[in-house]
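Here's a structure for you.
For this view, one protein chain was removed and the others were kept in their places.
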Amino acid sequence: MTALFLRDLKLATRAGGGALTGILFFLAVVAVVPFGLGPDLKLLARVGPAMLWIGALLASLLGLERLFQAEREDGALDVMLMQETPLVFTVFIKCLAHWTASGLPLVLVSPLLGLFLNMEPQAIGATMLTLLAGTPAITLIGAMGAAVAVALPRGGLLVSILVLPLVVPVLIFGVSAAYAAVEDPAPFLPPFLILIAITLFFAVIGPAAAAVALRAASE
Amino acid sequence: MPFRLRVDGLGASRGEDPIFREISLLLEAGGALLVTGRNGTGKSTFLRTLAGLYPADSGTILIEGGTDPTVPVRESLHYLGHRNAMKRDLTVAENLLFWSRFTQATDDVAEPIDATGKTVQALEAVGLGGLGGLPFGYLSAGQQRRAALARLLVAHRPVWLMDEPTAALDTASERMVEALIAGHRATGGIVIAATHQALDVPGAQMLTMAGFAVPA
Amino acid sequence: MSAHLAYVAASYGAALIISAGLIGWVVLDARARRRELKALEDAGIRRRSAGGGAP
Partner (left out) sequence: MSDRSLAIRSFTDLANPTRFVALAGRLLPWLAGLTAVLFAVGLTLCFTTAADYQQGETVRIMYIHVPAAWLSMMGYSVMAASALGTLVWRHPLADVAAKCAAPIGAGFTALALITGSLWGKPMWGTWWVWDARLTSVFILFLMYLGLIALNRAMDDAGRAAKVSAVLILVGFVNIPIIKFSVDWWNTLHQPASVLRLGGSAIDPEFLRPLLVMALAFTCLFFTLHLAAMRTEIWRRRIAAMRRQAARGAASA
């Protein structure tokens, strides 16, 4: 299993890998915000955490469609289906590798982008923490969408509409936790713990659903 | 109990249209089966059904005398499809190293899996000895097919399912494929190959797929 | 008060339009498929499992 993890990491960081495109897209989204909202620092600071979260969400959804498509096109998916290790675990490892390659960099680069939006250190720290807890959930949810994209030849187009309703709770709790850390009255812990709970919840549901869809796709 | 592969009344269909019906065969250890037939008569689907990748709607596939009866059939099979299951960005050695570790049956972990050693041997066996360091994308179609064949050698599985093994191969490589098949059968393995060219596989059973011409 | 009636009328109008739309779509779809089915059967294509079997 570690072999699969390391291979996927190598693949992602190699030439064609998706890691870099995720970060660049995130940078683009956040860089565009001040031009849209204007240079008013106070407004940017208030909007900061939400923008970082929306940027990270869109960036991680971007790279997900190729998660299983490449394996299917070169025939590796068939071999993976014939393994004794259950497919669910293989899918989980692939999601982990994909998150490490393209989710984690988003979290690491978010402080830099936070400065663009004139956020105080405390807000940057909180956003980073919530992103760290929330982005895995997005990858795990996206895995289901990616599995559908493999199952249906034309299914890839509608991955975002299928995944959107499931990602809304992650966004809600992520942003509310980030804001809670900044405004005194609102408690930080409850939304943050719920966010972690959602991530764990999808850690189970995501790979299981993706495995069923992939097996249906191999027919 | 000698190692055997038994298939009884196997049938599969796509939606409502049947692809093949009532295929039964018994292959002893060291046995081989050549599947021939016109295009579109279901050769590949037959192999994918054997591999468990395509749902059969009738019949059974059993492996008798295997080490552990509870293990599902597909885990003692190697399936070589039309596509090579290799990543273009990784080098040939990296690809084979990965497949060696990934398809390593868990019970083999007792003796240390010498993945690198097996990879080198496999590359030698298919005549790609010096090319381990090259990215897979640089290889010619024939070399890529030989690298795909090497994948069957890096991890031991008793039954080989090969779909057009000699595709994109020159005559010299075809002899090499026949040698590989003979070698695998010598160690008590079973080989099922779907092919167009006449492969010299002595003592192999023949199965011609008639396809299902629906009465008009 | 009369303004409120406008909203009430709009709501019932919307309900009517959507229900009529759904009913219309189902009825027209059924009629078209029935016609196609009859045309195919007239052309003498006998369904293999005419009795039942998978849809």
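Odds and ends about this structure:
All chains are identified by letter, namely A, B and C, in their written order; residue positions are counted from 1 within each chain.
By definition in this document, a residue touches a chain if its C-beta (ideal position, glycine included) is under 8 Å from a C-beta of that chain, and two chains touch if they have at least 3 such contacts.
Here the structure is a predicted model, which means the values were calculated and not measured.
Counted over the whole complex, the shown chains touched by the missing one are A, B, C.
Across A:Leu104, A:Leu164 or A:Leu200, the single residue that touches the chain missing here is A:Leu164. Contact residues of chain C toward the unshown chain are 1, 3-5, 7-8, 10-12, 14-15, 18-19, 21-23, 25-27, 29-30, 33-34, 36-37, 40, 43, 45, 47-48, 51-52, 54-55.
Chain B meets the missing chain through residues 14-17, 213-216. If you put the missing chain back, the residues of chain A touching it would be 144, 147-148, 151-155, 157-158, 161-162, 164-166, 168-169, 172-173, 176, 186, 191, 194, 198, 201, 205, 209, 212-213, 216-217, 219.
Just so we're on the same page, only the chains that are shown with their structure count from here on.
Distance between chain centres (mean CA atoms), chain A to chain C: 41 Å.
Touching two or more other chains at once is no residue of chain C. Multi-chain contact residues of chain B (touching two or more other chains) are absent. Chain B meets chain A in the complex at residues 48, 51-55, 71-72, 74-75, 77, 79, 81-90, 94, 97-99, 101-103, 105-106, 151. On chain A, the positions that touch chain B within their shared complex are 3-4, 7, 10-11, 14-17, 70, 73-76, 78-85, 218-219.
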